[in-house]
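Here the complex is missing a single protein chain, while all its other protein chains stay put.
Right after this comes subunit A.
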Amino acid sequence: MLNLGIRGSITITDSDHIEVSNINRQFLFREKHLRKPKSSTAAAAAIIQMNPYLRDHIIARLDKIHDSTEHIYTDLFFEAQDIITNALDNVPARRYVDKRCVNAPKLLLESGTLGPKGHVQFIIPFQTEQYGSSNDPVKEGDIPNCTLKMFPEETFHSVLRRQQTFKRRIKLFKNKPNSFEDCIKWARGKFQKYFVNDINQLMYTYLEDAKTKDGNLIWTMPKRPPKPIQFDLENETHQQFVSTFAFLRAKMFGLETNKDSRTKSYRQQVAKQANLITFPEWQPSEEKKKSISDKVKEQGQKEEAEDNESNQNQSTQEETQQLFKQFRSLLPINLQSDEFEKDNDQNGHIDFIHSFGNLRAANYKLETMDWLTVKIKAWTNCSCFSYYCCSCWFINNKINQDIKKMSQFQI
């Protein structure tokens, strides 16, 4: 394809880097190219493998084509091109490039694939319609947050919700673990919270025969009333949940983990240990009841930013001093940050989403989803929920900033 005239030039830009799952179809990349930038590797392969005359004629860049890079991809840049071609993975980016090509005006060759289907579209100035002129029918639309959290209709929602949780940071400092046993205890506690206590609280807020203001039953399809599930040390999904959760927590705090942690026998062992932990009887909480019904009324649109530690930076000096004392007592903390990596099965990320999603599905008597399907779904949502636990790093940073600020108050 690149046997163009020697006088011309090609500019390739791609901010992405090569991953394991790319190699099975992006045939210019080999195992040795992992984690290198896609654009420069492709350019090198084209020059060395296919046509050495291209050597000074290919420019490889790592920028997105976006509002923010308008100073790089200026109008002058677009006007200097003959053809622009797309291999983008989302519609907003396509619309942006289309807009720039219409303004220039330049020929745009747009394309895309989805499974066994694909399309190529030529957008020629003054001859064809532009890309943005037609819209595909809206398939799914945004799923309201309350649906994800309390009223999941599909196992898919459950899985999505778990990814969101995975993304958010929960208060870890107070319960810093010192050994793997602590992690197991914490994981079992989380099981109790998510699949027993929270469910009990929800059903306390909205009783099974509760009615809305108009007199209609709240719990009509597609809303399903959930039931709490008892921890069963023989149940494989329960085993997977507790051992994966404990594993991730241990990794985060730099504790030693067993390399056989994904084997069945190890998981059974962990579950046995977890089973020994007992919990007090659940008590309903009026405060939580109010906060749940408030959230549902507002449609819970806002992302749960209030969970984020940054909100603990209260306005009063006293409270901040308190917080600083707490943090200081817990130092030194060694936190490992982890990016959500869907391809490496050993890191437990997909295990986590799979077990969590299926347990939530069990609460709502939804169909379970097998491990492989979860992985595929996680991939499709990767572009929306890219990074988990980078907020671990963020909090680490935040703590350091806070410490610097606090030292000014002379405690």
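By definition in this document, a contact is a pair of C-beta atoms (placed from the backbone, for glycine too) under 8 Å apart; a residue touches a chain by one contact, two chains touch by 3 or more; residues count from 1.
We take it that contacts and distances are computed from a predicted model.
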Name under which UniProt lists the unshown chain, selected from "THIF-type NAD/FAD binding fold domain-containing protein", "Electron transfer flavoprotein subunit beta", "SPAG6 protein" or "Pyruvate dehydrogenase E1 component subunit alpha": "THIF-type NAD/FAD binding fold domain-containing protein"
Among A:Asn24, A:Asn216 or A:Gln283, residue touching the chain not depicted: A:Asn24
Hidden partner chain, residues of subunit A it touches: 1, 3, 20-21, 23-25, 27, 30-31, 48-50, 52, 115-116, 154, 343, 345, 367, 372, 375-376, 379
